[in-house]
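Here it is, the structure in full.
With one protein chain held back, the other chains of the complex are shown just where they sit.
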Amino acid sequence: MNENKETISTDGVGMIQMDHVGKWYGDFQVLINCSTSVDKGEVVVVCGPSGSGKSTLIKVVNGLEPFQEGSITFDGISVGDRTTDLPKLRSKIGMVFQNFELFPHLSIIENIKLAQLKVLGREDEEARNRSMELLERVGLTDQRDKYPAQLSGGQQQRVAIARGLAMDPNAMLFDEPTSALDPEMINEVLDVMSSLAKDGMTMMVVTHEMGFAKRVADRVIFMDEGRIEEDCTKDEFFGGERGARAQEFLSKILTH
Amino acid sequence: MESGFDFHIVFHSIPFLAKGMWLTLVLTFLGICGGLVFGTLLALCRLGKYRVLAFVAGSYVNFFRSMPLILVIFWFYFLIPLVVGAEVGAFQSVLIAFIMFEAAYYCEIMRAGIQSVKLGQVHAGEALGLTYKQNMQFVVLPQAFRNMIPILISQAIVLFQDTALVYVVGLSDFLYSAEIIANSENRLMEMYITVAIVYFVICLYAQIKVNNLQKRFSHE
Partner (left out) sequence: MKRILRIGIGLVILLVLTGCAGDFRYNWQWEILTCTSEDIEAGCIGPYLHWIIQGLGWTIAVASAAWVIAFSLGSIIGILRTLTEPILWVVPGIKSPVYFRLGPIGTTKGQILIDLGWFLHGFANLYVTIFRNVPLLVQLFLWYFVFPEIVSDEVGMWLKRGMPLPEFWTAVVCLGLYTASRVAEQVRAGINSISKGQTYAAMAIGLRPAQVYRYVLLPVAFRIIIPPLTSDFLGVFKNSSLALTIGVLELTAMTRQIEEYSYAGFEAFTAATVLYITVTAIVMWGMGIVERRARIPGMISLEAK
C-alpha cells in the first residue's frame, strides 16, 4: 500500500525537511509555522527557554507526536501521511531521551539487541556482536549483563546512545540528553556525541549546553514560544547580532 | 422461551420491591457509617503507639479480610442470639456482621489515607505543640479523608452490592423481595433482569459521580 520512496536528495531538500509545521494541544498552539531543514551530515542544535516547544519540535520529526499543519519529510518520506509506515521510518532514526528511558526489565545488552532482533530481524549472533561493538564505542562493555537500575545516569545515557545506534540509523535525534544528569557525568555523554558528529552522523540536538554547540554544531536554531526565531550557522549565532530574545537567552545561559 | 417476556408483574410489584430496596439502602447506609467509624478507629490503633492495640487491630483486619462475607454473615446469624442469650432479629445480626466485616476494609483504606499524608505535615503539627490526638484530629485526618474520598465512595458502592448477600439468610432486601415475587408469580427472568438493571443504574450513577470527584481532586 505504501511505497517508501527512494532517497531523493534534490537541492534544497534536506534529510529532515520541515515546512510550515503547526501543532496544537487542544486549543493551545505549541508549534507555530516552523520551517527548517537538516542536511546529511549536519549537526543542528535547537535551544530556547522552557516551554518554547523545542522538545515537541524534535518529537514530531519521527512522528512520536502528531502535527496538524504543514509537512515533514525524512529522507523523502512524508511523516505526516496517514499511510506512511511509521515504525519502519523510525527504525532509520535513532533517538535519545532526557530520562534515558532504558527498558528496566532487560539487561544492558538486551536493551541494545531488542530492536535489532525484532525490527530488523537480525540473527542473535549478529545482534550480539553489533551490540558489543557499540558498547565498546561508548566505553561500557563490562556492564553488558547489568540492569539499567544498577548503572549511573551517565552510563545509562551512553547505553541509550548505543541503543539508538544499533539500528544503523541515518540520523540521530537528542532530546535534552544531559539535562537529567549530575554535572560530573555530562561530559562523558557529550564526548560520545561529539565523536558521533565527527564521524559524520546527521544530528538534531535539543540542549542547553552551549559549549557543545560552539564546538560541534554546524547550525543553531533558537525557539521561543513555539516559533523558530533564529536559524543560522553557529558562527553567526554566537558571533553576530541576533534578535532581542536570542540575545537575552544567550546572556542568561552563557554566564553560567 | 415458553411464554414471552411479561414485565407487567414488575410494575405491579413496585411497592413490595420498594420496601426491599429501602431495606437495602438502610443496610448500606448503616453499614457505611458503622464501618467508617469502626474502621477509622482500627486504623488509628494500627498506626498508634501501643504495640498491643496495633497487634490486635491488625489481627482483626487480617482475619476478616481472609473470610468470605457469606461465612461472616452465617457466623453472626448464629452467634449473636447465643451470645446475647435471646432471639435477635435477622436484620440486627446481619447489620453487625456487615459493620464488622466492612470495618476491616475501611481500616485499610483509612490506613493508606493516613499514611499518604506527608510526614512533614505531622512534624509541623508536632512542632506547633499539638498532642498526638490533636494532631490527628486537626491536621492528619482531615487531609486523609480528602485524599481518600473517591476510594471511600467506591467501597461504599461495593458495600451496596454486597448487601445482596443477605439473601442467604432470607432477609427481605431488594434481591430477596424480587425472588419472592419471581417464585410466586413464576416470572424469574423478568424479576432478575429488573434487579440487574436497577442495581446497574444506581451503581453506574454513583461511579460517574466518583469519576467526576476524582477529576476535580486531581486538578487542585
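Which chain is which? They are A and B, in the order written, and residues in each are numbered from 1.
One rule holds in what follows: a residue touches a chain if its C-beta (ideal position, glycine included) is under 8 Å from a C-beta of that chain, and two chains touch if they have at least 3 such contacts.
Please read all numbers here as calculations on a predicted model, not as lab measurements.
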- [ ] Going by the touch rule at the top, give the shown chains the omitted chain contacts.
- [x] A, B
Open item on the list: Can you say which of B:A18, B:C33, B:M67 or B:L213 touches the chain missing from this structure?
Closed with: B:M67
Task: Touching residue (missing chain; options A:K54, A:R128 or A:R163) - done: A:R163
Task: Interface residues of subunit A (partner: the chain not displayed) - done: 1, 59, 62, 64, 82-83, 86-88, 90-95, 97-99, 101-105, 114-115, 118-119, 146-150, 160, 163-164, 166-167, 173
Task: Where the missing chain touches subunit B, by residue - done: 1, 55-56, 58-60, 62-63, 66-71, 74-75, 78-79, 82-85, 161-162, 164-165, 167-168, 175, 188-189, 192-193, 195-196, 199-200, 203-204, 207
